[in-house]
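Of the protein chains in this complex, all but one are displayed in their positions.
Going in written order, the chains are labelled A, B and C, and every chain counts its residues from 1.
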Amino acid sequence: MNSFGTIFRLTTFGESHGAAIGGIIDGMPAGVPIDTGRVQHELDRRRPGQSEIVTQRNEKDRVRILSGMLDGVTTGTPIGFIVENADQHSSDYEEMRHTFRPSHADYTYTTKYGLRDHRGGGRSSARETISRVVGGAFARQTLEHIGIEVYAYTSQVGPIRVTETHEVYSPALIDTNPVRCPDAAIAEQMRKLILQVKSEGDTIGGTVTGVVRGCPAGLGDPAFGKLHARLADAMMSINAAKGFEYGMGFAGCELRGSQTIDPFKTDPDGNIRTASNHSGGIQGGISNGADICFRVAFKPVATLLREVPTVDDRGQATILKARGRHDPCVVPRAVPIVEAMTAMVILDAYLLNRCARI
Amino acid sequence: MNSFGTIFRLTTFGESHGAAIGGIIDGMPAGVPIDTGRVQHELDRRRPGQSEIVTQRNEKDRVRILSGMLDGVTTGTPIGFIVENADQHSSDYEEMRHTFRPSHADYTYTTKYGLRDHRGGGRSSARETISRVVGGAFARQTLEHIGIEVYAYTSQVGPIRVTETHEVYSPALIDTNPVRCPDAAIAEQMRKLILQVKSEGDTIGGTVTGVVRGCPAGLGDPAFGKLHARLADAMMSINAAKGFEYGMGFAGCELRGSQTIDPFKTDPDGNIRTASNHSGGIQGGISNGADICFRVAFKPVATLLREVPTVDDRGQATILKARGRHDPCVVPRAVPIVEAMTAMVILDAYLLNRCARI
Amino acid sequence: MNSFGTIFRLTTFGESHGAAIGGIIDGMPAGVPIDTGRVQHELDRRRPGQSEIVTQRNEKDRVRILSGMLDGVTTGTPIGFIVENADQHSSDYEEMRHTFRPSHADYTYTTKYGLRDHRGGGRSSARETISRVVGGAFARQTLEHIGIEVYAYTSQVGPIRVTETHEVYSPALIDTNPVRCPDAAIAEQMRKLILQVKSEGDTIGGTVTGVVRGCPAGLGDPAFGKLHARLADAMMSINAAKGFEYGMGFAGCELRGSQTIDPFKTDPDGNIRTASNHSGGIQGGISNGADICFRVAFKPVATLLREVPTVDDRGQATILKARGRHDPCVVPRAVPIVEAMTAMVILDAYLLNRCARI
Partner (left out) sequence: MNSFGTIFRLTTFGESHGAAIGGIIDGMPAGVPIDTGRVQHELDRRRPGQSEIVTQRNEKDRVRILSGMLDGVTTGTPIGFIVENADQHSSDYEEMRHTFRPSHADYTYTTKYGLRDHRGGGRSSARETISRVVGGAFARQTLEHIGIEVYAYTSQVGPIRVTETHEVYSPALIDTNPVRCPDAAIAEQMRKLILQVKSEGDTIGGTVTGVVRGCPAGLGDPAFGKLHARLADAMMSINAAKGFEYGMGFAGCELRGSQTIDPFKTDPDGNIRTASNHSGGIQGGISNGADICFRVAFKPVATLLREVPTVDDRGQATILKARGRHDPCVVPRAVPIVEAMTAMVILDAYLLNRCARI
């Protein structure tokens, strides 16, 4: 399945070294002004080659919007878009045709489909996320139109973590450093660790924290479409994601109910609010109006700039050494992907919620 | 949305204190012999009142299978089923009509729908999981028919955790203690902790580990239907779930790629296998034939047997004291729910995978 | 697939001679007052045994609503319902276990599933429509709540047809005769024809006309979810349906564009309207505010009260003679099914349309 969402629904295509990457956004509401420059800006944030700590591939990744807009406003018909694959060196990958890279998708794709596009990881390449960023950019501008803000940041690289909850950090600081961590001092530590790991031909993992501010209460469904289940599905669909938690998450397992319930109070304007937010903005699967906050774990990238023993598709032992340009840490570039997937989940839930009452 | 799955698809209905709980299993393959006694047995495992550490509600929860079988074999038509709600004390809940319990769904349901069924939590009650257990029991017997085994166990209660990976534990030991932990000594520590917490009118969280053994390689989709994303969606749809991780999960964030890649090797029978399993049996979103292993975090139950300050639906402060029977720790009873949801995800992916090649 | 609809979604189960027939209505908006007596009334209209021209099976068909309502109002959670199968004579059907009735589903079910429930047609029985009528009754009351009216009537039996378009007939007259034709004189001709056919042990076909009045403009989607495509899908899912047409339908094939376009005009209130309605209330797949009008063809029932040559499941020739109670003409009893399916399609499109604009 290459579609995501129920009403606002992104369908994607494209392999790393095919002709193009692209997608279709269905269910885009009519009447939303879209700044296509900002769509391109989101793609630029995703792009490799932005700093010394990410891949140096010089991909241009220019998006063409092919339909669904007139005079800068959405028309309600689907948004088709493509990004041509410019920087192809398919022959670089010929040796990969019969070799299974450890902890990549080579073996599983071959087992599932009987063949695979071996060039640059094919569909399993991180380039697949280009389409998500475009879809997310449309969703995000729509959410802003209705007063909902989505952002994400790097909250952990290896053992280095941010020390505060999201409320403490300004989202405006996230893009002021290449790590995309809003705490400058911690960001610098993370940057140094990534460079060190890179110098060793190794890679490292980390986490991204996602936040939704201004989300109205009522989004999400009681049983199977719980808002956090949709977010989990969305986040775990990103390459290299290994875990998801929201609110107090795994840490809450060690605590007691008396420590973790969020008491209700009435604010001076007469609105009912929670005094704390262990719930992460979602109760019973439905947003409660508080900030939605979650965390996604990303594994260390599996491509090492070292010799690695593996097998080929006949089961014969062989040695693999990655060439080319690879990220030592996927986390900084995962930030715009987490934002994109979050925006799509929230907009979809927002639209679905219009049908909850007569 | 009250449906789960694509081909094998469970749709459910029912409130805690309505007439009945039930569901429809669509996409159940024809020709599977089903032991309805074992379906009931799974329901009995879910039922409260089984030990001193879980709720003492004496629910009978007898399932009636209403369609889709003939002479003990599935016919390919949908399986309708209901469980009548016998043990209703709706009047117990009259005081709840206008009161929002902290960290429950009362406020969010009321905001979303404009009203809610306040009796016993309505649709947000844990009784909703009855339907999942029935659906899971059909899926599980189908998986066994094709040689795939699913199980789960309690791996953490508060700060007490199992010390070994799942390979060390025998699934046969899981149900030998009320905590459903396969390590008897640790189970006893967990049991004591739960009793202590209960005696204080408090509650505590924990984790459940889920395992799939014998899963063929090839299940799951590359982009949005990644097998672990479906599992995450499934697990996060269970009441009180706060986090999901698979393979090395969040712990992998602190590690390096050189520590976490799973080298391929060829076993004596010529089969390609991974030498380790940091991937948790899934690579690139697709099962690789190794054990699938994941962990789900459950928060402490929000219903405390203490006085708790809250507000009513007009925003006025009030005091709530839960009456009746409530679990001090949801984790032991979550075990069969995790198993049920897992079985449904795996069977659905198994059926979908039949369409991957011509 | 046993579900129908996108937002308002009915899922059904049940065989003719199983324990019960039932379903789940998902996506029922909260806040709709539902008269369950009227739901039962729709079921009574569907029931056999109402007159000499329909089957004399004395089915009681009492519906139990199991969830999703509180104090007579929908809560937004799914509506579960069942109708117990009271009047079972399974042994009547033992001889059918290995015999394929001509133009029934016996052969195709057996080929598809490897087995079938032979008792009374199993899932292919007209009793399956019970669930549709219940789903339709909820949809219909919701539509009335927002000012949309749905009705249907018998417009042809064998060669006897109504002579006027739907605007001429009062829906109040439909149920004044057993044929459900609003023209009393033509209804009487139809009734006589059906009785004559019945006396010969034969059956006869006909058509039902469906109408939606008060439908707002804007329902339906441009490409694949055209409103008339959804109606066609819905109608063709009814047992014995062989054709669907809307507006001028097949007759329009013989005409010219100059005869069939619907000119726009502005009415005295300044509203844009069409001067004629060859379009059947739908243009470009989207309702235009005029009456939606369509026609469904039903074949003669395949069960004859005569000896019929056929084969058994080993391919051996045999003779079949239907016993029991069968309709000589399905059309009068199809009327409430057409209404039910129409109501569900329109409500679903109405809810979906809420997401068309920001």
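By our rule, a residue touches a chain if its C-beta (ideal position, glycine included) is under 8 Å from a C-beta of that chain, and two chains touch if they have at least 3 such contacts.
Treat the numbers as computed from the prediction; the structure is a model and nothing was measured.
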(request) Return the single residue from C:Gly31, C:Pro171 or C:Gly205 that touches the missing chain. (result) C:Gly205
(request) Give the residue, chosen from C:Ala172, C:Ala185 or C:Cys253, that touches the chain omitted from the document. (result) C:Cys253
(message) Contact with the hidden chain only, please: which subunit C residues?
(response) 1-4, 6, 12, 100, 102-109, 111-114, 123-124, 128, 156, 158-159, 197, 202-207, 217-218, 220-226, 228-237, 241-250, 252-266, 270-272, 274, 278-280, 282-289, 297-304, 306, 308-311, 315-317, 353, 356-357
(request) Extract the touching residues of subunit A with respect to the undisplayed chain. (result) 1-3, 9, 11-15, 18-24, 26-27, 30-31, 64-68, 70, 73, 75-80, 82, 109, 112-117, 122-123
(request) With the missing chain put back, which residues of subunit B would touch it? List them for me. (result) 7, 27, 29-32, 76-77, 142, 145-146, 222, 351-352, 354-358
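Criterion: only the chains that are shown with their structure count from here on.
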(request) If we define chain centres by averaging CA atoms, which chain lands farthest from subunit C? Would you check? (result) A
(request) Mind checking subunit B against subunit C and telling me if their interface is mostly the same residue numbers on each side, over half, or mostly different? (result) same
(request) With chain centres taken as the means of their Cα atoms, state the distance from subunit A to subunit B in Å. (result) 26
(request) Calculate how many whole Å lie between the centre of subunit A and the centre of subunit C, each centre taken as the average of the chain's C-alpha atoms. (result) 46
(request) Mind checking the centre-to-centre distance between subunit B and subunit C? Centres are C-alpha means, answer in whole Å. (result) 39
(request) Send over the residues of subunit C in touch with two or more other chains. (result) 27, 30-31, 76-77
